[in-house]
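Of the protein chains in this complex, all but one are displayed in their positions.
Chain lettering (A and B) follows the sequence in which the chains are written, and residue indices restart at 1 in each chain.
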Amino acid sequence: MGYNKVACVGAGITRFVRRAKETGRELAWEAAKMALDSAGMTLKDIDCVVMGTAPDAFDGVHMKGEYLADGSGGFCKPYMRHFVGGGTGVFAPIHGWQHVASGKFDTCLVVCEEKMSSTFPHPQGAFITIFDHTTEQALGPTLIWIFALEMNRYMQRWGLSERDVAKVSVQNKANAIDHPAAQLGQKITVEDVLNSEVLAWPVKRLDISPASDGAAAIILTNEHKARQVTDKPVWVSGVGWCLETAYWATRDLYYPVYVEKAAKMAYDMAGIREPDKEIHVAEPYDPFDYKMLHHMEGLLLCKRGEAAKLVADGVTARTGRLPCCPSGGALGVGNPIAATGLMKIIELFLQLRGEAGKRQIPGDPRVGVAQAWGDLMQVGTVVVMNR
Amino acid sequence: MLNEKLPGTPMSSEEFEKAITIEDHPALEYAWDDGVAIGRYLKELKNGRIVARTCSGCDRIMIPPRMFCELCWRPTDEWHFVKDTGVVNTFAVTRVNWDASRRGPNEPPLMPAVIEIDGASKGMGILHLLGDVDPKKVKIGMKVKAVWKPEKERTGAITDIKYFKPY
Partner (left out) sequence: MAFTERLTRNVDMTAWHGKIPVHYRYTLGLAGEKFFTALKKDGKFLATRCDRCGITYAPPSVYCERCFDALDTWIELPPTGTLMSFTVVTEDSSGHALKEPQIIGAVQLDGADTVLIHRICPHCVDCLCPGARVKAVLLEKKKRAGGINDIVHFEILE
């Protein structure tokens, strides 16, 4: 195809917490340094840096990319910042992939950071501007409205109940107990979810991932460098991204077309024809429990409307045929907006190397897909990795 | 493998209240230009009407109106008035405000909805509120009609429609 093979050779991540003492730069440094150490590399070995971080309004720091540069290893290096809402964490490795696949650079440090705890009265207030300033904000919307509207439409289209959807939260939060970065790993039941406070029916508190601070980082290199650094490189074999219209109320929300398009782009590049059979492990984006189902369908891991049945039948459990969110996902590990997707990429990296510890899925998985989503129900970013 | 002890120092809300922090209230005020399409949309709302734009490339009647078609990538063609009735595509019921505070016990819940407007192309929805209806009785597919503010109270805003109610 005319571009170089790109491998992930190292990873670092901070704890995901409701509020961190560290500044955003310190969080970025902690993750980036850990990634370098894990690969036995130093900043001198890094040719370029890409940084993914969500709107400046979350951390409350204008020109946040520039602010975070030195904590991300960007001092006097070619550095780029990108942002596509919650899709950022899986877009970050795509952005890094472009730098190395092009042949322009041999190595790239990919860092994602978020420090939402600075926003008052509540981080969700910073989201109000996601709505159209003239035709929507005067109605006093909250971010949860959009999710509730989408969840209701999805459930109604496929005849699902809140109970069906709650099983995802139970699965993912339980998985997160085994993740050292996890903010909300816990054993809960479907009844706990159904009895939790209704925030915007049908969305309840335990259907949602928490607001978080955190950072994550990975190292991408070309094949030559990868073989020097590790005997277990994990290849970025497919990348895809797609953005839908911001006229979100003119789209039927029950199916994420933009995720499907991004997935097809990635699968095509990776040579995957039957994702429901060829993918061994998946990390679909799960800021809300119903989103994991929504995204499993957009990722073509099952037919439309069938994702809830896969969860109910245990297919998506760690010991199932197609483990989904073995990390614990955003629901369990936490959701520092830009860093969450990269946490999922790191999970694939560890799973495919057999290094996920207590979270390790059995059976020698070789191919995984991670996906993130964001903006106004708009963006799909997808990465396929394999060993 | 990830270490059991990862970097990152959590602070509880009590620790946060006791710690030295720096507070900032930036004055983020904006005047967002309406442009031609939304300018006319708001003007017609003040007149008690909803206006859309047409695209002859894809034959859509689009609301909110826009001066270029995002599918055909060409300027839109004409203004077209649509009805102030529609169908509920989806809805939610909430007692939580934008800043995470809760509505008082005597305040009714908010019911945001996507309403597909009659006269526009299928699926053309706008975000608005439902009102004057028991939340338990709301259904996807329900027919609703705009309840307007009295003419002298209308200012040229989306809130010139108070809410939509079943009819």
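FYI, contacts are C-beta pairs under 8 Å (C-beta built on N, C-alpha and C of every residue); 3 or more make two chains touch, one makes a residue touch a chain.
Note that the structure is a prediction, hence the values are computed from the model and not measured.
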Any idea which of A:S38, A:T53, A:S118 or A:S327 touches the chain not displayed? A:S118
Contact residue for the chain not shown (choose from A:T129, A:T189, A:Q228 or A:T319): A:T129
Absent-chain contact - pick from B:E4, B:E23 or B:D59: B:E23
On subunit A, the omitted chain is touched by residues 19-23, 25-26, 29, 32-33, 36, 42-44, 57, 60, 70-71, 73, 75-76, 117-121, 125-126, 128-129, 133-134, 137
Just checking the interface: what residues of subunit B touch the absent partner chain? 9, 11, 16, 19-26, 28-34, 36, 38-39, 42-43, 67-68, 74-77, 98-99, 156-157
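In this section, only the chains that are shown with their structure count from here on.
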Distance from the CA centroid of subunit A to that of subunit B, rounded to the nearest Å? 27
Considering the complex alone, what residue numbers of subunit A touch subunit B? 13-22, 27, 30-31, 34, 60, 117, 121-122, 124-125, 128, 131-136, 138-142, 144-145, 148-150, 152-153, 156, 179-181, 198-203, 213-214, 245, 247, 249-253, 350, 355-357
For a test of understanding, state which residues of subunit B touch subunit A in their complex under the given definition. 1-11, 13, 16, 19, 24, 26, 30, 32, 34, 38, 41-42, 62, 64, 66, 70, 89-101, 110, 112-114, 123-129, 135, 140, 157-159
